[in-house]
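Here we show just some of the chains, and they stay where they sit in the whole.
Going in written order, the chains are labelled A and B, and every chain counts its residues from 1.
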Amino acid sequence: MPTTTWNRHHILSLADFTTAEYDTVLQTAASFQEVLSRRTKKVPTLQGQVVANLFFEPSTRTRSSFEIAAKRLSADTLNFAAATSSMTKGETILDTAKTYLAMGTDIMVVRHREAGVPNAIAAEMDRLGVRVSVLNAGDGQHEHPSQALLDLFTICTLIDPDHPRLELLKGKKIAIVGDVLHSRVARSNIWSLIASGAEVHLAAPPTLLPKLFAEFILESGVRSQDFVISSSPSFPTPHSPNQQLFLHWQLEPALQNADFVMTLRLQKERMTAHLLPSLREYHQLFGITRTKLQLCKPNVKILHPGPVNRGVEISSELMDDPEFSLIQSQVTSGVAIRMALLYLLGSGKA
Amino acid sequence: MPTTTWNRHHILSLADFTTAEYDTVLQTAASFQEVLSRRTKKVPTLQGQVVANLFFEPSTRTRSSFEIAAKRLSADTLNFAAATSSMTKGETILDTAKTYLAMGTDIMVVRHREAGVPNAIAAEMDRLGVRVSVLNAGDGQHEHPSQALLDLFTICTLIDPDHPRLELLKGKKIAIVGDVLHSRVARSNIWSLIASGAEVHLAAPPTLLPKLFAEFILESGVRSQDFVISSSPSFPTPHSPNQQLFLHWQLEPALQNADFVMTLRLQKERMTAHLLPSLREYHQLFGITRTKLQLCKPNVKILHPGPVNRGVEISSELMDDPEFSLIQSQVTSGVAIRMALLYLLGSGKA
């Protein structure tokens, strides 16, 4: 394990992550990636500690990833699923969290459909003066830090497997395509990619990428002075020398010479909300196909947080092509990154 | 661990618990409380044993408490939840239990909405001559022994943290407030508190505390000769020297000089059954507030089995006041008590 000091007590958002923190996470995950290739894929690091997965919004995939990460660190795990819980008995979220605290939970992994719930739980734990850590596993349309970190790790280890670090992305062009407006994954990715010095190009239909969104990002960003928004002909913002974030209402300018294309999951609910005409039209305009990929750099790679709607965000055959698709690597990176995050949060208090 | 011998094979009810048994449980739990404060909160005591949580009635809170207790004793756990089970395929409860027996379960933790189910399973196990232990985790409106024992442990460790024992409650005045009629928690608490020599004052509206209830307790109690019922002006029973159980249809006489106030969860279903006018009226008459608390001893403490309906059984701000509320301690005590119970049942057969 890297010997770097780690002072962050909760992982709620990437908006204020420092380069040193990103690099510590990436290097720690690389060490665990090595553990995962061993005969016995388990380390005793968190033995006797309890990781509670408080999933107020159900998610088999993310919960399994955190569960396996915790078990490989030898932690005990508790799974809370809202569906079968006393939530239906009218208990508040903070009371549920305090119950798991009182049972001896060391790390709470929290997912909720409302933005801010993990922050609220973390604030309550701090107010109580307890050493429990909170890890945001996705809150509403706000953030999903572990997903963005695993995306970062997937890309960085592709470039330098032994020494993944933030600076490897400097100057790379990365397209984020799809339902940016509703995506907590996109939000977290924007913070990490901007921090790396990459050029980030968002592409979506106007309904899923309103101009207001860009202004929101500028306003909420702690480093808003570091980057300037847009460049697409459909956006009036002028190009500036240190510009890092670009918004497009067409796919093509985002793909042009891109090194990586991050696709976002399209929630089918968007259709019923009249934000999209049809899945077919979406695929025609913003779906990634082998033909459209020719706009990118020759060795371009595609990411997707999963689960994929085959033939919508990505053509089915492209998704299965290991030359281009990093989707399976992302899942594997997810376990290593979550081991790293649980380790960094947990080893301090063990 | 205390060296006291333990002969009880199942824990189904507190009605016939002896003082020695209470004290063994309390002292064993105190030892585990100490383990829980260590860096590695785990002991190998039940390694290789299987604890099956057979929760025919769902309960995240109690199930998590038993699960974490079992894991900290290094037992393997199996969770059975009726919702996703073959119960829907028409299997009987005893057949389900026998299936878990045949799979090698050592301890069955059973919760069911019908009173008597854990007893029936225990009787069947005994009939079969097997060494499996059954632990009642709440059956209908009958008993919830581990809840009453954790309440007892919470109070006793407050008085003497190192040597919690039953006699510490002798002469204390304890009020039990709320839906006594439907509460398995109240029933189990009445047995342990009476056994301790405490003075127990039940307070509830007449619909939730009928006079018949008192007679039922007298009749079903193995120590019915030890105590006499009531004293409230609304009850005609005369006061007698060795009286330990008192029933009140108003809150105030129960709170008067009380050392501890145990509040009971109010099931909202009671309203629809016309047993209560409204939550608001209930709170006004029987809800615990800072004002009403002034009737009690100055250092009075409040308990609640959780989950709390904030602003109904207790005012929200009082619930969060660590000077008065023992609610969080109860949850922590729950893990220690359940470790003690599993240890006492399991160590004999390991």
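Simple rule for what comes next: a contact is a pair of C-beta atoms (placed from the backbone, for glycine too) under 8 Å apart; a residue touches a chain by one contact, two chains touch by 3 or more.
Worth saying up front: this structure is predicted, and the values here are computed from it rather than measured.
S.K.: How many copies of the one sequence build the whole complex, if 2 are shown?
M.R.: Total copy number for the complex in this file: 3.
Everything below uses one rule, namely that only the chains that are shown with their structure count from here on.
S.K.: Please tell me the distance, in whole Å, between the geometric centres of subunit A and subunit B computed from their C-alpha atoms.
M.R.: Chain centroid spacing, subunit A to subunit B, equals 43 Å.
S.K.: Which of the residues in subunit B end up touching subunit A in this complex?
M.R.: 36, 38-42, 58-61, 64-65, 67-68, 71-72, 81, 83, 268, 306-310, 328-332, 334-335
S.K.: Of all residues in subunit A, which touch subunit B in the complex?
M.R.: Contact set of subunit A toward subunit B: 47-50, 52, 76, 78, 80-81, 84-86, 89-92, 95-96, 98-104, 350.
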